[in-house]
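See structure below.
With one protein chain removed, the remaining protein chains of the complex are shown where they sit.
Chain nomenclature is as follows: A and B, assigned in order of appearance, with residue numbering initiated at 1 for each chain independently.
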Amino acid sequence: MKIPDLKSQYVWVTVALLAYIIPGVFPLGTGFPMSDTTMEIYDIVQSLPEGSICAIGGSGVFAFDLESSAGTIPALKIMAENGVRIINVPLGTEAVQYEKFLIDASRIETKYGGTHEYGTDWIQFPYIPGGASGLVAFLDDIHAASPADVYGTPLDELPLGRELTNWEDIDLWICPHWGFPTIVQYVTGERGITSISFAQSGAYARYSPYMMSYPGQVYMTNGFLGGAQMEQLVGMKGLGHAAIDAYQVLSLLFVVFVALGNATMLTAGEEE
Amino acid sequence: MGATLTYVRLNLSRVLIIVGALAALGTWYFSVPMVDSVFKEVNAWQINISSFTLFTGLMTISMRYIRAIQRRDSDIWPFQAYALVLIIVWVLMGLTVGMYSDTYQTAYLSTKITLHIAILGQIIFYFTSGAYRTFRIRTLRTAALAISAVLIVALNAPWVQNPFPAASNFAMWLLNNPQMAASRTVVITGGIGSIVLGIRVILGLEKGAQRITEGE
Partner (left out) sequence: MIQTAVVEQLIRTGRSFQLVFLIASGIAVYYAYNVAKGGKLWDIRPIEALDAIGESIGRCAEMGRPVLVTPGISSMTSSSGGAQMLAGLTVLGEVAQQAASIGVECTTNSSNQQIIIASEAIMRNALTAAGKPELYAPGKYVRWFGGGQFSYAVGCAGQILEEKPGLIIFMGYFLADTIVTGETGARVGAIKIGGTLGAIPFLAMMCDYLMIGEEMFAASALITKDPFITGTIASQDWIKVAATAVMSIGVILYAVGIKTIYTIMGI
């Protein structure tokens, strides 16, 4: 019996129904295994003393970095609870909006009833151009590289800004984007600051050897799965959990369609 | 005079390429203050020229679109008009209210970023239909391609990892060993190819660079 070759429109409709619409309306509540690395990351973030400073930077493209937000938002909640202060260091043009989105989405600001006040507990820097050279300039002298925040307020007028001098004031670096190798090289490799990437799954596949090169200093989570694991550790359900539902169905559909494609080819061959 | 100008035009670009390449290589390999200052100067020129090409591109696009809108001889002239209007609106908005103002940021978030996220969300449709069409086992090579693709997707999936926790370790082994070795091979050979291409450009042998710089 010949299996007809499916037009791509039928594949698309199947994916839309089974992976988007149905899980969107009826959440599957898919379970997933916990990873040791994610638990170590949770412990590291949890153990930061009150008053520590965590830098978030290395992000570049908002749409891609949404996958990182699944892990970064729970980490921000932990840091807010423990009084860790945050500086957002945008090294990409859309990073300013993304980092502000992270703060808004995590609801840690006082305007949402949270604990963090702008200027005292967190600062948003403007876009720092130059890629690696901009990052190095920032690490060596923060005030020289970026004398004012994104709103134009001089750093000296902000309580947190007055305390910032250089890389020695930073206790942890979180990188949400594919710029992680730059962060590993200049932040961890040359200055010894622990760096964490809530990496997109494609980046995780490529950059996971950095964890072997810098054991105990470089950590990465794996895409939305890592984000869902962080959410579970923090006790929230967010984008990570929603994405795992979709991935559950999509991974199954992928295997089914590959098998169907081969079956179509075989039956067409038999017919001939 | 014409011959002199042609000679200068042909060779000036090569001289600039060589000066730029030597400055960049010099500052990377040698810690000599003079070389660093030459590179900083060349780099500043490069940044300015790159920024200038943005204006050149903008003017080129504007002239081309205005001509096409006036002639209206193709179906896409409404889209070209729309694009021109948007370019003007965004440039004026950025100049007047500032890039970091709430207006600009809200507009950017509501349009470009939202559209970008929407397109990213659609990739999976293309991906799945591509997988259905591509991963058909006809030879040993296509079998290796199809099986490795299915393995990586399945081994990272919750429906496999939940009953078989060791699956994620095997997936990571696949990614960290054969995949990583292949990636590094591609990166190393690609790097060597880039070096040879660069040397061809400096020696004036690279046809593409010649076509760009030599004109008619």
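Simple rule for what comes next: contacts are C-beta pairs under 8 Å (C-beta built on N, C-alpha and C of every residue); 3 or more make two chains touch, one makes a residue touch a chain.
Note that this is a predicted model, so its numbers are computed, not measured.
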Selected residue (touches chain absent from view) among B:54, B:95 or B:140: B:54
Option touching the unshown chain, where B:23, B:38 or B:131 are the choices: B:131
Residue ranges of subunit B at the interface with the undisplayed chain: 25, 28-32, 46, 50, 53-54, 56-58, 60-61, 64, 67-68, 76, 112, 115-116, 119-120, 122-123, 126-127, 129-131, 133-135, 145, 149, 185-190, 192-201, 203, 205-209, 211-216
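In this text, only the chains that are shown with their structure count from here on.
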Intercentroid distance (Cα basis), subunit B paired with subunit A, Å: 22
Contact footprint of subunit A on subunit B as seen in their complex: 100, 105, 108-109, 113, 116-117, 119-120, 124-125, 128-129, 131-133, 135-138, 146, 149-150, 153-154, 156-159, 161-162, 165, 168, 172, 175-176, 179-180, 183
Subunit B-facing residues of subunit A, complex: 6, 8, 11-12, 15-16, 19, 30-33, 35, 61-64, 66, 94, 96-97, 100-101, 126, 150-151, 201, 205-206, 208-209, 222, 225, 244, 247-248, 250-255, 257-258, 260-262, 265
